[in-house]
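Here the complex is missing a single protein chain, while all its other protein chains stay put.
A, B, C, D and E are the chain letters, set down in written order, and residue numbers restart from 1 in every chain.
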Amino acid sequence: MTTHSRTSSESRFDKGTRALAEIDGQAGQNVIDALADIAPDFARLLIEFPFGDIYTRPGLGLREREIATIAALTALGHCAPQLKVHIHAGLNVGLSRAEITEIIMQMAIYSGFPTALNGLFAAKEVFAAHGSAR
Amino acid sequence: MTTHSRTSSESRFDKGTRALAEIDGQAGQNVIDALADIAPDFARLLIEFPFGDIYTRPGLGLREREIATIAALTALGHCAPQLKVHIHAGLNVGLSRAEITEIIMQMAIYSGFPTALNGLFAAKEVFAAHGSAR
Amino acid sequence: MTTHSRTSSESRFDKGTRALAEIDGQAGQNVIDALADIAPDFARLLIEFPFGDIYTRPGLGLREREIATIAALTALGHCAPQLKVHIHAGLNVGLSRAEITEIIMQMAIYSGFPTALNGLFAAKEVFAAHGSAR
Amino acid sequence: MTTHSRTSSESRFDKGTRALAEIDGQAGQNVIDALADIAPDFARLLIEFPFGDIYTRPGLGLREREIATIAALTALGHCAPQLKVHIHAGLNVGLSRAEITEIIMQMAIYSGFPTALNGLFAAKEVFAAHGSAR
Amino acid sequence: MTTHSRTSSESRFDKGTRALAEIDGQAGQNVIDALADIAPDFARLLIEFPFGDIYTRPGLGLREREIATIAALTALGHCAPQLKVHIHAGLNVGLSRAEITEIIMQMAIYSGFPTALNGLFAAKEVFAAHGSAR
Partner (left out) sequence: MTTHSRTSSESRFDKGTRALAEIDGQAGQNVIDALADIAPDFARLLIEFPFGDIYTRPGLGLREREIATIAALTALGHCAPQLKVHIHAGLNVGLSRAEITEIIMQMAIYSGFPTALNGLFAAKEVFAAHGSAR
């Protein structure tokens, strides 16, 4: 990443870094760290576009954004690691465990019971890691 | 549908019918009608399970449920007719055009730009059919 | 692998041509014809591998094979033209309209209600083109 | 689950419980048990809709229904745990190992060789757990 | 789009605009224009991220990038409009019709014959619109 491209993207990178920390917390930072020795530019793009450009837009709250993301990742069915990060993120931005469970259950209608089941088991794992209740 | 099974599922069917009317309005009824001569039992199941069982659960509001559904159908990418019905439904339960547009744009992150583009063009069509602004 | 199945690729083409005609009838031939000016080799491969190699294997009947294919194409959700060809094929190899409808309805469990709905509407179209009877 | 909703869904729940036991056996019960502390209502819905409503319908035999399910779960490619449960179920309702292998191989045509390969390796695992031959 | 965000993203937007014109030509501009009255910010993001950030990276040529994109869009199977734009783009950056046909045929292995067939028919349409020659 050249000084030049750093300069021109600084505010997106900074905004994205703050948003990533607020939303995904340590789980998000772990993804960034894991990219360091394979594709550091992708770590930067991941901070700049999803977090710097999209999650910081004013038209929709973070709670709503995480509802959308948890629903989509459950429905897609092939992104278990990212679904877990965003179940975590959902808790961080104020969704209750019961609400997250409802969102995932609802996906049985749209992408089938297997995706909902796998989503619920992902949630069970994340909730357990999060400690007792909420 | 035997009298017996009718009796036992009556409240689910009635609850589902009310929920379908509230959420999907005429667009939902059109789907039910189109099933009449090919799979009338599926019309009943569609009312009973998604609408009678899921959408009427107390743990999540209809606004939140439509955010989840619009996100998932955009991300799946192969359900244009159902996405249009639920963009419609989103407007019915209080989402603004701008909020629906934000949800769909966000899917570029999770399922790619083509699904977001196709979702936005579906929204454009539904918004046009809905008449001037909101 | 039997000596028989090992013979020449000519017999695969001939076996495949017969299987395609028996299973997909005119709808299959239309696909082959449509490939003539864009990818004639692909028309040959389509006859040789799916029809010459797979559908002619002895371990499973054509009726069972079409149940599997109709289920899969409904669930995948992005192959409407091929699903219609195989609903047609299902009727050709002895599945009733009611059985085809059941298979498609069942997919609501595994790939969601939208794929089942779109499958049922595809069946409605094919059944209508097939004339009155069952 | 209120007494009221229990009453109205009792026959579906009972029918579904019997169907689940007959089809999926212990593997099905394990799924239900695993849901107990995360989403007990989803366990009930899973028994009532897929098993109580769909698998018990008279229009298609259990053998045919499992052909459809094994095909669809192989093709979807992102539901390995559920595919294994239903390969198990296929054996329970009378499909031979050779027939299950044929169904999965056929999916190479419709969803690609990787999904067929992963399906075959899932079958290998289930067959091994099932003990010697059949 | 505030003056501030404009300033910081200007070079990405300009780079992206040039890349979009070189790669997708008029077909790309049509997509941008169609977004103007539904999601103008998404038009900007589409220029900045895919074209400004990714396609202009030095590590891979445009010919290779279009091979990758045509393959992926064929395999995904639910993005016909975007696949057509990129078959067009493939021709623009130097792929021959025969090479594009080979890429799409190869997808039969990875995502199934239906996706390859639909990809070939998309190519047939784009080639016809492109006029006689090769």
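Quick notes on this structure:
To be clear about the criterion, contacts are C-beta pairs under 8 Å (C-beta built on N, C-alpha and C of every residue); 3 or more make two chains touch, one makes a residue touch a chain.
Bear in mind the structure is a predicted one, so any value in this text is a computation, not a measurement.
Put simply, the missing chain touches A, B, C, D, E once the whole complex is considered.
The omitted chain makes contact with just one of the residues D:I23, D:A68, D:V85 or D:M105: D:M105.
The chain omitted from view is touched by exactly one of E:V31, E:I47 or E:A71, namely E:A71.
On the side of subunit A, touch with the chain left out of the figure occurs at residues 31, 34-35, 37-39, 41-42, 45-46, 50, 73, 76-79, 81-82. By the touch rule set out above, subunit C reaches the unshown chain at residues 1, 5-10, 12, 40-41, 44-45, 48-49, 53-54, 57.
Residues of subunit E in contact with the chain left out of this view: 49-50, 54-55, 57, 59-60, 64-65, 67-76, 79, 82, 98-99, 101-103, 105-111.
By our rule, only the chains that are shown with their structure count from here on.
Separation of subunit B from subunit D in touch steps, taking the shortest path, is 1. Same-residue interface: subunit A and subunit C share over half of the residue numbers found at their contact. Ranked by separation of Cα centres from subunit C, the top chain is A.
Taking CA atoms, the transformation carrying subunit D onto subunit E includes a rotation by 180°, reported to the nearest 5.
The centroid of the Cα atoms in subunit C and the matching centroid in subunit D are 24 Å apart. The centroid of the Cα atoms in subunit B and the matching centroid in subunit E are 31 Å apart.
Residue positions 41, 45, 49-50, 54, 57, 73, 76-79, 82, 101, 105, 108 of subunit B each touch two or more of the other chains.
If you draw each protein chain as a dot and join the dots that touch, every dot ends up joined to every other dot.
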